[in-house]
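Of the protein chains in this complex, all but one are displayed in their positions.
A, B, C and D are the chain letters, set down in written order, and residue numbers restart from 1 in every chain.
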Amino acid sequence: MTWQVAVTLLQTPSFILPSPVSVAQALATEAGGLLVNSWVTLYESLIGLGIACMLAFGTALVMDRWQLLYQSFYPLLVISQTLPVMVLGPLLSLWFGFGMAPKIILVILMSYFPIIVAFSEALGKVSTDQIRFLQTMGAKNWQVYRILKIPQGMQGFFAGLRIAATYCVSGAIIGEWLSAEAGLGYYMIRVKNGYQIDKVFAAIFCVIILSLALNLGTWALQKGYYRLLIQGRKPTS
Amino acid sequence: MTWQVAVTLLQTPSFILPSPVSVAQALATEAGGLLVNSWVTLYESLIGLGIACMLAFGTALVMDRWQLLYQSFYPLLVISQTLPVMVLGPLLSLWFGFGMAPKIILVILMSYFPIIVAFSEALGKVSTDQIRFLQTMGAKNWQVYRILKIPQGMQGFFAGLRIAATYCVSGAIIGEWLSAEAGLGYYMIRVKNGYQIDKVFAAIFCVIILSLALNLGTWALQKGYYRLLIQGRKPTS
Amino acid sequence: MIMTITLTHVGLTLDDLEILRDVTATITDGSFVSLIAPSGAGKSTLLKLLTGLLTPTTGTLQVAGQPITGLNTTFSYLPQTDMLLPWYDVDQNITLYQRINHQPIDHDHVTALLTLFGLVDYRHFLPHQLSGGMRQRVALLRTMLNPADYRLLDEPFGALDAMTRGLMQDWLLSLPADLQKTTLLVTHDIEEAIYLSDRILVLSARPAHVIRDIALTPTHRDRQWLATQAPLKAEIYELLRSAESTSMS
Amino acid sequence: MIMTITLTHVGLTLDDLEILRDVTATITDGSFVSLIAPSGAGKSTLLKLLTGLLTPTTGTLQVAGQPITGLNTTFSYLPQTDMLLPWYDVDQNITLYQRINHQPIDHDHVTALLTLFGLVDYRHFLPHQLSGGMRQRVALLRTMLNPADYRLLDEPFGALDAMTRGLMQDWLLSLPADLQKTTLLVTHDIEEAIYLSDRILVLSARPAHVIRDIALTPTHRDRQWLATQAPLKAEIYELLRSAESTSMS
Partner (left out) sequence: GNSKNQATNSTSTKKLTDVSIVLDYVPNTNHTGLYVAKDKGYFKDAGLNVKIIEPGDNATSIGMVGANKAQFGVSYQEDVTYAHADGKNIPVKAIATVLKHNTSGFVSKANSGITSPKDFAGKTYAGWQTPSEEAVLKAVMRNAGVNPKSLKIVGATGDGPKSLGKKNDIQWWFQGWDVIRAKNAGIKVNYMPLRKLDKRLDYYTPVIITNNTQLQKDPKVVKAFMAATKKGYQDAIAHPKADAKILHKYAKDDDLSFLEDSQAFLSANYTDNAAKWGQMDAKVWNNYTGFMKEYGLIKKAIPAKTLYTNQYVGD
């Protein structure tokens, strides 16, 4: 594996990059705690990602409908992504306390942006001819969305979701660094401050598993959506 | 402005969220230093973003050509996005020292992912019928890319670039937190540690300006690209 | 009140390109009018003006005394490109109007039409699984199931083989009176125009304007009669040729 | 060596749908062969097999003695959908072959052809600025500028008005011998097939197979002669009708 090679070749001190073997050992001994903490982080990530999806879906539609809104809202979106956690952190704990809320909000903040950008982009690409054609058939605006724009735009939505699913676990972790009682981020901070780098990497291993799982989930969702959209039609010869 | 309203309504203590007035004052008094530091950060961001663009462009093409590569490389991409700075930081300064390199590498890490995901997605959407048609005309693989796939995929590339342009300044800032001698991140951590929250926000203001400027830049690039692609053709009646 | 479509001095310029010039025509209620013109003249553009997809640069368009301003649902419109929705199967695509307007679907009627159009075995196929001609028939069926008072058909039979085309033409003619609606048909097939229309408008090449308005009132319309119309066919062909050459200058 | 296209017991099943069944045919070098069949029979599919876009389920295809395996550049192919590149203008689209194969472009020749095709004023237009018939002419021109030995034309005149269509047909016939290439033409217009072809293959409805192979060897081919071919036209029309009805059972 590249990792073992890197460790060996680059002679990276083990306090910076522990050997896979010691990480595996840490994984084994800490399995119980990691599982519990992973569960907390996964929970926060899923809730946050879910809310971000719904928010991004809704606002992208609204902003697509009223383009002026998009143009004035977009800079705010960019700004929301540039605020460093250093500043957001205290604000979030001030407004939302030390519970799960601030973590979920961070997940939302990190997931919302890629989804809305990619979804908006895809919505904007739908052919106006096709839209107008539907309108000559009496389609109201919401029907144009239901029948045409959403089915076509979902491609972008899922591309954004895939990026978001990759970031959202990091969002939860960063949230847990602010203050927490459980979760992989909390665990990571504690073992890191104890200089137990092998355990830090064991936690990262869990983060990676969660991120990959969420990513797989988005592929499954995408498949499911298209299956629902094109209801199991097969040529019946 | 929402901000002033938030400060007033929520009675946020000024040591967590300073009033716009005091931030403006800080901006005025610190203008010189902020400018110099912004320049450093912008420089790192631009270099990083540029390299990320080229890398993402190249690798997306390679991975599109050999789908197996994509499938095996994609999880690695996801993993690269989940590694927390806490772990990356020491590794980067170990391997690349304390200069600009580790900051630029962080920018690349953060920018590369959205570009390659969105670009790959768009490349994958190109109609196989159209590709095969070009091949019956004798088009080699690279010509299929030049003539068809790239022009069509650039839409996704620019969507990804827009997301990346939003993240890349943050990448530079985080890099500067790790260790730096200049840059907005360096400035920020120092004034924050001195509890000069108004100056922290003044620095954030600069970050926002930089991010928005880079974003605008991507729109300009996109426009320029399409102008180049469709060389000023207008109906000549 | 007489329900008519009226075009008064309609002109259209797009991107500095004059497409229609001073088109004036009246299409009375219940008539079947064909539009014949060289390729690229502006026929499709004219239909787009009626549906409101485009706005004229000069002149006015009226339907039943009401001016056309912007998109409207007065017409049942078959565009030149089929505009089938790729994620809907044949069944769903043809009943789009009913789905949009929450109207009940007469399934027996739909099945009968599908059979007639030779599509009944393909009702659960997606558009990409159909041949060019099949797509066109699906689009035509969708238009026929739209109950609007006027029909605008842009090349509905262009991709059909001679036999299927004849079948469809005969079917159109044989429709009961209540399904016979005011129709504006764009076609490249002169025989088809003669066979189906009460009136044929021949347009010049771009910028299009009406160069001939031919009324047809046969006592009985069938293929036999059509065979006797060779002189008219030749005349229209000649008109097209001259229309093309004047514009070429 | 005789350059021929040979189809031997070619069958194709896609998605559990039998499209071609046991198609056997030989197209000798230099001949112009038309393919006539009901809509949805499998004509376009047959052309796709030749270009290698699809692989047959059974049987073999050969060109000049070489079996066709996968994509090949033996054919100059005009697909049923025009496949114009939206970011290239008319000029760039028609010279695509030359651009791809780094061959010099004979600008005078191109301009002459553009004039003939009525597109010379539109050479800098993008595809979305063209009418349906204009797009089709651009696609045809692109195919004609491809120097491959064999031509596969899928409904090249479907969207053209009678006059333009006639013009193109006459032009095709009048091409000098060295530009007359072995051609397989898919058409819905029986008259067109008679006018242009040395041989007409009539296919049944899906699953398509050859139901009639008609050889035509007029001493002199012109519109006059064409007018005398009404019986053949009627015969082919009858064939199509029977082909359709057998498949309907």
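By definition in this document, a residue touches a chain if its C-beta (ideal position, glycine included) is under 8 Å from a C-beta of that chain, and two chains touch if they have at least 3 such contacts.
Remember, it's a predicted structure, so these values are computed and weren't measured experimentally.
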| item | value |
| --- | --- |
| For the chain not depicted, the shown chains it touches | A, B |
| On chain B, residues whose C-beta touches the chain left out of the figure | 12-13, 15-16, 86, 89-90, 93-94, 98, 177-180, 186, 189-190, 193-195 |
| Residues of chain A in contact with the chain not shown | 13, 15-16, 86, 89-90, 93-94, 97-98, 176-181, 185-187, 189-197, 199 |
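Note that in this section only the chains that are shown with their structure count from here on.
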| item | value |
| --- | --- |
| Centre-of-Cα separation between chain D and chain C, whole angstrom | 27 |
| Cα-centroid distance, chain A relative to chain B, in whole angstrom | 17 |
| Touching two or more other chains - residues of chain C | 15, 81, 122, 129 |
| Multi-partner residues of chain B (at least 2 other chains) | 234-235, 237 |
| Chain B residues touching chain D - in the complex, by the definition given at the top | 129-130, 132-139, 143, 147-148, 151, 226, 229-230, 233-237 |
| List of chain C residues in touch with chain D within their complex | 15, 36-42, 44, 80-81, 118, 122, 129-134, 136-137, 155, 158-166, 188-190, 236-237, 240-241, 244, 248 |
| Residues on chain A engaged by chain B in the complex (per definition of touch) | 10, 12-13, 16-17, 75, 78-79, 81-84, 86-87, 90-91, 94-95, 113-114, 117-118, 121, 125, 155-156, 159, 162-163, 166-167, 169-170, 173-174, 188, 192, 200-201, 204, 207-208, 211-212, 215 |
